[in-house]
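Have a look at this one.
Here the complex is missing one protein chain, while the rest keep their positions.
Chain nomenclature is as follows: A and B, assigned in order of appearance, with residue numbering initiated at 1 for each chain independently.
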């Protein structure tokens, strides 16, 4: 009972169960939902980055036929909905009252019978703004004369968003640098970019004044946590709120936070007494919802005797106008301190401080676990710079400095305990696929002809699957996940999860875990998620945590069911449970494999009128809340090959080799798909995706015309490989993978671009490597993005 | 104004404002919500349908402009319970994740195969270059189109 054709019962490349509806156009995304009597909401947004609001006149908008209501901050105050908490214990205005603090901030909401009229009405709202000087450059946010952005916060006298946070040890790091024979310093920027899922954010709120029930349809990555937030914000009973996430058109971190528009839709439904639909347009998505990165980093790295020994990093984090970065409470810089990477360092020291600026709030992960992307980018850029300085091959320097297999579990100098790995092996597999020696040969020949070809390396280690309750929570909620498994009398099962898919294939993967553990064919396992009324509590899907946490929960709950099945089987077979052995789908008598009971026989018995072991309840189900003992630490070796046009500076990613080790692969087809997608995002971030502002704080990339996402023509045919080093503490040996490719690929591509430009003496370029920026670097004028 | 459009072989009539975009007409009137939208600037291709057999970004056409033309949406690919090979190819090759770009990709690549039954990888990449997929990195979409080309006559079912 292992596989039928290409339909494995358990782990393997099972085709996705969820595809059937999507390939027929029968997905059920947010905008597809139409409720009786539903009206539409549109949001008026600030054209200024920083301005006082003197008055708002909504009368002309209200007079437009078809308009039902216009909501401003004043109206929200009476409902007690004027401010909402962010995921970082800051507060954010739902609608701006006295002043606006970023371009695109929510100022008023119109409710009308259709979307077109709601948008017409926006043009009729008259807001009297008094523009104020804006803080755009994070480096200047703490200047004496910088205008104060958060005058709403008692005692806030400057633009500091968080006190300096440190990890590692300063003294021993200084010592490592003092003893080093090579030191390299760089200013490295991880520019502001945006997850930009293809489906934008939105909400349908349906408040029933008679029953007090609030139904919310909203594609978000953490429905249970959102419900808890709404209960607090709106003062409603949590059990009277139901959030239903149907199909979600991608998330990548963008759908983690609670946005003001959601609260406006709730207020709108309370005011209008009918369901209110709000779907943001693409500009709203890019200009106001959770951006990612915006880390300004200064770093030194050092080596002694051909091995990396120490690392220092000093970061200014630009959090925008409100601090709504996504991270566990105790880690104000997320997991940035995983910055020691895959190397056995003597010492390291990390300092991060955050500032407010007049830009959209966010700092969410864009397919990354809480700032790990920034950390990996930094260390992999620094290692490359060090190798250049030392005139040694960048792979050799890494090989010399890797944590050895025998050193696991390995404690880093910033306090992480890596679970397992064989870094040297994975690096070698990548070199083999790439044909590394031949590539260097080819490069040499091309250089002789004046062609610019570059080979870039990145070797990353991530910590994903937040997280152990002893270390982490978000807004006071432990980062655990529930799973609830019911095997029905017919032998078909339902597993309910708190994690929520946005395309990761949960309906297939989680069914495969149950199949692997119980031997029930995956097509007979229904995966339920995304409905707070139908799933156990948990913190959702982001930070590559679904498999490490929810996947473990499903394994554990399946094993609980299996244990109960064992006791029942023992009774059926008239033996003792400890005399039974398990093969997939069946308990049998040790020493006499022909005598046994299948999971189906056992299920029938569990629900039948026949007797059960002493004290056992009928039925076959179980429930767990899984608390992971540690994060899982996937890693990988990436090699990018680029060509740079010597005249136009246009960069082409010709090849990309990615060897990931994410432990045991439940569905390798889905894993590869995740890697492809993340690599494409990495190509985007490295070459074109960026959100910039002019001096007045106007966003310059507020549409898909200027926020460029790679197309099929910019993405090479990715060459994947795998090594498998099981996670020792995960019940299935699996680690997270969703984010690895996004985390690991940008430094490989940027390193390749810099490698290509070696004949010109270029040793630094900041992302994105657009033709204009690369050309400037070629002229010796590399400049950070604004 | 009263607008009648032939959508998937049926005439759909509704009184709408002249400014109604085709994508909204398709989604609202016959309720064919398989056609999505993802941008304001005609860049993403989530809204692609076929007009007279050619791919069209339905966010960049007025419903009024489509009267007298034949519109075909993703819902029409499956006929009598038989999937189109391109639909099957997307399933076989894991060419979709969140599924949001899928209808547009299907209609674009179906039209490609109608015109060029044996496209090269480069031709496929060019054909879908007006459509963004945020999830798949395109590689499996290319493979799916190849699968459909190679299994054009296959008796397929889900």
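Operating definition for what follows: a residue touches a chain if its C-beta (ideal position, glycine included) is under 8 Å from a C-beta of that chain, and two chains touch if they have at least 3 such contacts.
Basically, contacts and distances are computed from a predicted model.
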UniProt protein name of the chain not shown, from "Fe-S cluster assembly ATPase SufC", "Radical SAM protein", "Xanthine dehydrogenase family protein subunit M" or "Cysteine desulfuration protein SufE": "Xanthine dehydrogenase family protein subunit M"
Residue of A:63, A:178 or A:713 touching the missing chain in the full complex: A:713
Residue among B:61, B:77 or B:113 that touches the chain left out of view: B:61
Per the touch definition above, residue among A:72, A:701 or A:723 touching the missing chain: A:701
Contact with the hidden chain (one of A:173, A:218 or A:283): A:283
For chain A, residues in touch with the removed chain: 115-116, 119-120, 123, 279, 281-283, 647-650, 688, 692, 700-701, 705-706, 708, 710-711, 713-714, 770-772, 775-776, 779
Those residues of chain B which, in the complete complex, touch the missing chain: 1, 17-19, 21, 23-24, 37, 39-43, 45, 48, 54-57, 59-62, 64-65, 67-68, 108, 126-127, 129-131
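Definition applied: only the chains that are shown with their structure count from here on.
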Computed distance of Cα centres, chain B from chain A, in Å: 29
Residue ranges of chain B touching chain A (in the complex, touch as defined): 17, 19-20, 24, 27, 31-41, 43-44, 46, 73-75, 77-78, 83, 87-88, 90-92, 94, 96-103, 106, 121, 124-126, 128-142, 158
Residues of chain A touching chain B in the complex: 15-16, 18-29, 31-32, 34, 115-116, 196-200, 247-250, 252, 281-283, 502-505, 669-670, 672-681, 703-705, 709, 711-713, 715, 717-718
